[in-house]
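Here the structure comes first, spelled out in structure tokens, and everything after it is commentary.
Complex shown without one protein chain; remaining protein chains in place.
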């Protein structure tokens, strides 16, 4: 056990910090869930990619720099501490790319990874359906074989970024007689496919943060099938693993938010506003972010030792999502009568955070996983 | 709505307060779960009874003064504020007596109520069994008819005060072929019955706060059957209602504890020990006790208006039991390094409080009741 | 000691509940979110007709001579319907404060206000007054109460997360009222507590209804114990906040010596109740509750705003600590 960073790690950190200090936009970009903001964020992805920071842990041929997991965690710490913009490409990079690395053909890898990394093609997830939210095995959207094509009929919903995305990664039922987990396939669908309509759904704050997808005879070529036909569940579960695991929400994001919260408290305390009683909540939020940091580095060591990132990922999902809500709620409470104002980054952050305990498997499901798969309690 | 106390209520309060100030023992009694302490507490019950304060809401013929529910609540406020001893007769008075009033024959009422109220006969509950804790319908102890007697075989456990009690009120299976709720009967059993042995169980603090009862051919006369043979479940559920309801833990008890907690904080703050951050926990405990007070008076008005005290009693059980734990935990935290000391009334109170969320139906079961019977959520 | 309401009080509550059920459905609340005023076309008039708007004024001024114990049930109903009208500012705070002040300013404004012809606003001095632009006279409560006629005042608007709450910084020529600012503040905080209870109750009811019919993994979501216990916890908070809020109303009406402490008790409990109800409602709804199209967020955001307004839970706990001498 040596918890100091190696000279190489420190150097990597310095390089990232220096580049970010020089390149992060001085003014915040518009919300990525508006048409203009989406394109502003895409342009920022180009800049990151061209400088080699978009996907640091990826192979060089796809635009990465083959950074270690520790380096990736360091990059995330520096990235969020610098106040850099949110990552509009994260659905693709975090959720789909690991699946393409594991299950994609060489052709698929060459076709998709680089444009995804550069933000040329921005992806949204098409898994949930109106009657299949957390219960994905209840998927009804059908994709029927027609020669080299699949013809899709059905409806998807809660597709984050779906209003403006270029591509969708979807889970569909290719065997019409199948039930539950069997007979699903994993299809990649261009947004401009005929017979596919994406309709924006207003998020809590009114912005079109999601879309519903309506498939009415949309034809997709079989080269866009990821993994085997009918094996979509297994393929998807690999992605779910990374959705809940190390790839989705690195500690750096919350460490940065916690530092901002400490700063907010300091600022308000200097102006005489807040009460000492609330300091404890600020410290608690800061502590949770630190705890998440050390737990993540400890997990990195386990993974490096060959252990899988399995159900333990549920610990991380519950922690970061509930921390994120508490942290922003604390900020709003500190703001007192200004806490209800819509025009604050803390309110934006709070609204965003509230989705955390719901998506990617509700936290109730995560706690089931912890108790059944980690602790081994009886399922029924 | 008039939330002032009437002149008569104020007069009642003054009378109680004056009597208590003059009669409450200056020194705390020994623990009621030791042989000597049990008898000291019994003697205190005699004093209360003789002065007419043992069972204020009961009819005069059984030693009460026919006080209203509001007056009873006032009495409890004054009783606990005065620092008076715990009530060793409470199992009988709170849990059994309402059932005797509702289901007992006139002979049973005349036989049992007055000695119970005076502490001449102290009662313990014999309901739980090793394999039937919260799930009372799983009771296995059998009582077989033999002429005018029942012959009891089996085992009971978790009988609070059972190590020293004079009588037990038991739930037994009189129909050997019955299952679950059917075929149970409610029997009153003298502690000195041949074939009945009560063995003390050490509580968390090592004192014999419970007993196990071993029945080996214990014969009980049918005049000690409360309610009809085989109707024990319905009879018992009436008692469970009062166990969770207004009779068990009046707000006065927690208001007094909360005031003591405020006093502890004040004392420690004066001596410079505790931190302002903990003040919030003290205030929260005080607030919960007040909230319980107003909710109880509001419930009194509902009951007076003819509404039953039904599943809403679960709200009260959860509130007071969790408040009691939090309140004492807060005190122990205030005490800092002295918080682990065994020789403090706060530690005694904490240990006692910890049983609250477990007994009389765990708080998990209470939350099921709230969600299913009050809110109407589907059972499965 | 009697917590029961009179038949008249219950009937008044039911009449207002019926009115709001018919005339203040979510579409009407949404219209107030989108329009210029943050208010509805006709609800204030309808409430004036029923006598609600001026109920807290003495009968001599055209009111119903009612007090906070009469008003508290209506404030709960207002919360339950997410009513976007100034019942708190005008009826709970403005009218009784003007009546208390008396003199020229009451002469000038009270009868009009009781009749619903003039609208009273209220806010904290240095903070915000909700709906000042649609008020005629705004009371700014601080170390004293300053009454600012809106005509000629300068208003700076800020957006609330609840779009029907138009927040204004108000500045202008003011008359200092001969009325107790602490009492006026407590009227506002007590009324906010009652509204929080109503908002929380709606959030709970709507969620119970949703989870009973929404299926996941082959069972109603509401049959899962985790969901049940979330909702039981929210119900617990409401069950204990409601009597405290009603008791606070009585303390104000009866000039109880512990009024400020017990108003704080009510507001702290009610703020916590509505905060938990909002979190629980969203979590138990899942993604649908996270959308703008679904109505749940109208109440969630009202709850967030009311929870923070007129002192949030921590602020009121501090005030209780001071009252307890710690």
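Order of writing sets the chain letters: A, B and C. Residues in each chain are counted from 1.
Criterion: a residue touches a chain if its C-beta (ideal position, glycine included) is under 8 Å from a C-beta of that chain, and two chains touch if they have at least 3 such contacts.
Every value quoted in this text rests on a predicted model; they were computed, and no experiment measured them.
Novice: When the whole complex is taken into account, which chains on show are touched by the absent chain?
Specialist: Result: the unshown chain touches A, B, C.
Novice: Just to verify: which one of B:47, B:81, B:182 or B:201 makes contact with the chain not shown?
Specialist: Missing-chain contact among the listed residues: B:201.
Novice: In the whole complex, not just what's shown, which of A:20, A:318 or A:354 touches the removed chain?
Specialist: Only one listed residue reaches the unshown chain, and that is A:318.
Novice: Suppose we count only contacts with the excluded chain; which residues of chain B make the list?
Specialist: Looking at chain B, the ones touching the missing chain are residues 128, 131, 133-135, 138, 157-158, 201-206, 210, 275, 277-278, 325, 332-333, 336-337, 339-343, 347, 354-355, 357-359, 362-364, 367.
Novice: On chain A, where is the contact patch with the chain that was removed from view?
Specialist: Residues of chain A in touch with the missing chain: 1-6, 9, 70, 262, 265-266, 269, 279-280, 282-284, 286-288, 290-292, 294-295, 297-298, 300-302, 304-305, 312, 315, 318-319, 364, 367-368, 370-372, 374-380.
Novice: Go through chain C and note every residue touching the omitted chain.
Specialist: 224-226, 229
Everything below uses one rule, namely that only the chains that are shown with their structure count from here on.
Novice: What is the identifier of the chain with the smallest separation between its Cα mean and the overall Cα mean?
Specialist: Per-chain C-alpha centroids ranked by distance to the global centroid put C first.
Novice: Tell me, please, which two chains come out on top when C-beta pairs in contact are counted per chain pair.
Specialist: Answer by contact count: the chains B-C.
Novice: Where centres are the averaged C-alpha coordinates, which chain has the largest centre distance to chain B?
Specialist: Chain centre farthest from chain B's centre: A.
Novice: In whole angstrom, how far does the Cα centroid of chain B sit from the Cα centroid of chain C?
Specialist: Between these chains, centre-to-centre, one finds 39 Å.
Novice: Which whole number of Å gives the spacing of the CA centres of chain A and chain B?
Specialist: Going by mean C-alpha positions, chain A sits 52 Å from chain B.
Novice: List, in ascending order, every residue of chain B touching at least 2 other chains.
Specialist: 279-280
Novice: At least two partner chains per residue is the criterion; list those residues in chain C.
Specialist: 227, 314, 317-318
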